[in-house]
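One structure is given below, encoded as structure tokens.
Only a single protein chain was left out; the remaining protein chains are all shown in position.
Labels run A, B and C following the written order; every chain starts at residue 1.
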Amino acid sequence: MTHKIAILGASGYTGAELVRLIAGHPNMDIVALSGERKAGMKMAEVFPHLRHMTLPTLCKIDEIDFSGVDLCFCALPHKTSQEVIRDLPGGLKIVDLSADFRLRDPADYQKWYGNPHAALAQQDEAVYGLSEFYRDEIRAARLVAGTGCNAATGQFALRPLISAGVIDLDDIILDLKCAVSGAGRSLKENLLHAELSEGYNAYAVGGTHRHLGEFDQEFSALAGRPVRVQFTPHLIPANRGILATVYVKGDAQVINETLAEAYGGEPFVEVLPFGQAPSTHDVRGSNFVHIGVSADRIEGRAIVIAALDNLTKGSSGQALQNANLMLGEEETLGLMMAPLFP
Amino acid sequence: MTHKIAILGASGYTGAELVRLIAGHPNMDIVALSGERKAGMKMAEVFPHLRHMTLPTLCKIDEIDFSGVDLCFCALPHKTSQEVIRDLPGGLKIVDLSADFRLRDPADYQKWYGNPHAALAQQDEAVYGLSEFYRDEIRAARLVAGTGCNAATGQFALRPLISAGVIDLDDIILDLKCAVSGAGRSLKENLLHAELSEGYNAYAVGGTHRHLGEFDQEFSALAGRPVRVQFTPHLIPANRGILATVYVKGDAQVINETLAEAYGGEPFVEVLPFGQAPSTHDVRGSNFVHIGVSADRIEGRAIVIAALDNLTKGSSGQALQNANLMLGEEETLGLMMAPLFP
Amino acid sequence: MTHKIAILGASGYTGAELVRLIAGHPNMDIVALSGERKAGMKMAEVFPHLRHMTLPTLCKIDEIDFSGVDLCFCALPHKTSQEVIRDLPGGLKIVDLSADFRLRDPADYQKWYGNPHAALAQQDEAVYGLSEFYRDEIRAARLVAGTGCNAATGQFALRPLISAGVIDLDDIILDLKCAVSGAGRSLKENLLHAELSEGYNAYAVGGTHRHLGEFDQEFSALAGRPVRVQFTPHLIPANRGILATVYVKGDAQVINETLAEAYGGEPFVEVLPFGQAPSTHDVRGSNFVHIGVSADRIEGRAIVIAALDNLTKGSSGQALQNANLMLGEEETLGLMMAPLFP
Partner (left out) sequence: MTHKIAILGASGYTGAELVRLIAGHPNMDIVALSGERKAGMKMAEVFPHLRHMTLPTLCKIDEIDFSGVDLCFCALPHKTSQEVIRDLPGGLKIVDLSADFRLRDPADYQKWYGNPHAALAQQDEAVYGLSEFYRDEIRAARLVAGTGCNAATGQFALRPLISAGVIDLDDIILDLKCAVSGAGRSLKENLLHAELSEGYNAYAVGGTHRHLGEFDQEFSALAGRPVRVQFTPHLIPANRGILATVYVKGDAQVINETLAEAYGGEPFVEVLPFGQAPSTHDVRGSNFVHIGVSADRIEGRAIVIAALDNLTKGSSGQALQNANLMLGEEETLGLMMAPLFP
């Protein structure tokens, strides 16, 4: 059975990535693509790499007949997303890729994003979209909130360790290295090739990055008490990839075994042999996560490193994985493509 | 029906690219992977991006039982390739990715590659592997010789024009811009990141690049008289992609129509609207070719630009396309993945 | 004696490059820096790489007291530049880096730039700023018009050949490969790192690039009759550098000797041994031009390749070289720094 799919916000990178992935999905058919400012344009004009595909012309959201849609991906900016989703038909299955439904407490949302939440009913029903950990809830959900790409990476490294109680919860440092596509198609000087390539820097230093809201919510829930981590992202001159280097206190061998066991049956998560370090090179364009654990020379300390592609596993691939669950499809359908290397 | 596939020389880039592509092919199963110097290693050690796949361990060629192989891809260096293929079972279907069987005249081979050919019988039966133009011969072939990646790019721009007689055959200039993976996994100073990134240069200037042997052979055959083109390749700081900027004398509109007609039914070749220029960004990781034609301000001159991914359409994707033809499969099977952008 | 220098438009790349170069000049002192939208900001905020320098705060142009200025670099956008320069004090020495005073015929200016020229008197007195060929005129000039960076590169390859009459004037093709900083600090999607890196494409195909106005003017003047060249620029994923691959008809040895002789005494122009090809890697961040000549396999054809750094020799370095001439300083002062490699 072929599912009819709409993508709202198809003129951004996550929208285009969804189209790329769905092109390889046997049971999905794209019936509508929205892009407010580019409505009326063909996708081939906005994204020439998709010119071989037969796709709907970009339209405005209010031009879409949602009665013919089985599932809607929403790749709009936060704040816009909640306003749009609030007004969509109540029975429509939705996977949202924005930040709007990730935080369960409206006060947390307002703290990190600055505005009061405008779709409280939908927020209340939304399920957090980290597929490997919310699989059952996602299967039953109408609205799934895709995670932040940095938040996903850090959680793949840490969730099983917090659940198992094998690390010190009060001394966790996440040093993330993020590729530029995570910033989206934004016209900012520091994202220009001339200013970004050939150098790198930290940003949002000191605990101001919004994805901390997700870490706080999820890690505290797992631990059953407040957990606060340190998190410093860095902007790296590459287009795709997040590498999370996580510094923890605990027994490295136990940590490695905990992760290996937790992810043993997972199709998309690979725990490397002990002492090996993953690379973003090896997950590029794919839905895979690679995780490696090393012991530090200082006893009782370990380094856990996780790598994924922010646009795929960190965003659109995760969204498709969730859609598969929501639609009763095989979870891996359309997602087993190998990474692109070199 | 599942075809059993062997890949010789699987530890290089074109070998890895074959594995990536075959991973998405429903009717192929890799049963043997050779790598002389890395025999005994797992592919996950040589190419960690393939660690999620269940693959044979790398072995030496003489350890392979070819009786259980339906088709063999040969991704070995030239000269080695002819010696290996000469000694393979006579009935085995082979797609060779090296230069060894591209030139029909043994004297041409020796002129461009410096050594006498060591497998004349096989050279005699080999079919030139530019799928779109040798489709029927490839279907019937036992041994197909994959084209040079630069040679493929230039031919996509020029073959229909030479056949149709719409350009001046004595004044054709191909200025090619080539990404670095075309040089293979060779340890040379000028291929180091520190020396290659952030700059670019021409190489093999003046008509010394070996792919000229293919241009001469193919264009002369099409024209029915000797054709010699000018061809200057440039090394660009990117990993995948060839852009051929071809300067010709002829009517640009006629040229555009000739190409649009020639490629009208081709699943992998896209002729852009007149006046648009293709980009290697838009074919990355895919089997597509984009071609654009513009008129110059000087009357009677046109610029034809073709873009493809050297590892996919220029090499391993082309090889898989040919294998599909040889095995009676749908030509596009496993090859319709969209390009990776950004 | 120390010359007092003002830079208008100091918040763009050519402005910052001027500051970098003047920092190494023993006889220049920057007394004013303008930046209309960033007036009031320190240069260290706009360009943190200059934070070690003691520099004037950015101001608006009308806040500058030009009576204390010996020479003014004008790094403003075209059209703005002519309006500003028209109203500057009549005796002020000016080096303009915009396109506004490059074309001698106001009709040519309007043809290529679309608007009527607003400073005809100044246009009339302006000297074309290609230092090596207009040295005497520049020494005596009040207003010098810096050349286009592509126009400079092509002229270094071709001027001596046209003057000497050693190439066919009716069949000249310039295929240029340009780094992204030539586009300036403009916020455009195709200049974002995510869209520019890892791929490349031609633009302004077919003879529409504005620098053709300079080629037409200069080459026709040299030849004493109209000369029209073909010129196709390509955008390459690198920050600095222009490589001009020039296809000409003529005797390659004679061409090489003509260039070697023409540039024999030039401190900034290096003609490579016959048959060698230059690289933008080798001129990065410097005021040098490298030129190489090769014979093609087709008799009577040659390839001339020139490489320079668009921001230095193609723009701000050239401007400083001209300022040295106008101020009676040694032409090379502050400009002999070696290229940055790797």
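Basically, contacts are C-beta pairs under 8 Å (C-beta built on N, C-alpha and C of every residue); 3 or more make two chains touch, one makes a residue touch a chain.
Please read these numbers as outputs of a predicted model, since none were measured by experiment.
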Looking at A:G154, A:G182 or A:G241, which residue reaches the missing chain? A:G241
Would you mind spotting which of B:S34, B:N150, B:Q217 or B:N239 touches the chain that isn't drawn? B:N239
Can you work out which residue in C:S34, C:S98, C:Q230 or C:S279 touches the chain that's missing from view? C:S279
Among A:P106, A:G165 or A:G275, contact with the omitted chain is made only by A:G275
Just the residue numbers, please: which parts of chain A touch the chain that's not shown? 171, 173, 175, 177, 194-195, 197-203, 205-208, 212, 228, 230, 232, 234, 236-241, 243, 245, 247, 275, 277-282, 284, 292, 294-298, 301, 303, 305, 307, 342
Positions on chain C contacted by the hidden chain, ascending: 13, 16, 19-20, 23-24, 47-53, 181, 198, 239-240, 267-268, 270, 272, 278-279, 281-286, 288, 290, 311, 336-342
Touching residues of chain B against the unshown chain: what are they? 13, 180-181, 183, 185, 187-189, 191-198, 237, 239
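Keep this in mind: only the chains that are shown with their structure count from here on.
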What chain is the most remote from chain B, judged by the mean position of CA atoms in each chain? C
The pair of chains with the most residue-pair contacts is B-C
Euclidean distance of C-alpha centroids - chain A vs chain B, Å: 36
Between chain A and chain C, what's the gap in Å when you average each chain's C-alpha atoms? 45
Among all residues of chain A, which ones touch two or more of the remaining chains? 13, 181, 197-198, 239
